[in-house]
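All protein chains but one are shown at their positions in the complex.
Entry: chain A
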C-alpha cells in the first residue's frame, strides 16, 4: 500500500475527536517480516477486534482457525477469555499451541448472541496491556 499522509492525518484527527487516542496503540508482531510489514502498526493491534475466519467448510476450517487464534493468544500475557457456543475444543491441542490450560477461561454461551454479549463484557473489563 502506498503511504497516504493526508488520509492518515484525517484518521488521526477522527480518533482525537472520538476520544479514543488516550490509549497508546501497540501491536503484537508475528515476527515474520513478510506478514508484519503488511499489517498496520507492524502486527495485530491490541485492544482491537480481529476475525480469524476459516473457509466455507465450517467444522474443519474452524478447527484450524481455533488453533491459529490459540497460537496468537499464547504470545500475550494474562488470562484469556474464550467464548464458545458449543464445547468441542480439545484443551490438549490448545496447550500444544502454547496456550497453557491455566490461562484460558472458557465461557459456553449456547448461541451467537450470548457469545457476543459475553465478549463485550470481556472487552469492557479487560485491562489492555501488551
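We take it that a contact is a pair of C-beta atoms (placed from the backbone, for glycine too) under 8 Å apart; a residue touches a chain by one contact, two chains touch by 3 or more; residues count from 1.
Keep in mind that, in the parts below, contacts and distances are computed from a predicted model.
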Chain not present in the shown complex, as UniProt names it (candidates "Cation acetate symporter", "Acyl-CoA dehydrogenase family protein", "DNA-directed DNA polymerase" or "4-hydroxybenzoyl-CoA reductase subunit gamma"): "DNA-directed DNA polymerase"
Sole residue of A:9, A:33, A:48 or A:64 that reaches the chain not shown, by the stated touch rule: A:64
Residue of A:8, A:88 or A:112 touching the missing chain in the full complex: A:88
Residue ranges of chain A at the interface with the undisplayed chain: 54, 57, 59-67, 70, 77-79, 81, 88-97, 100-102, 104-110, 114, 117-118, 121-122, 125-127, 129
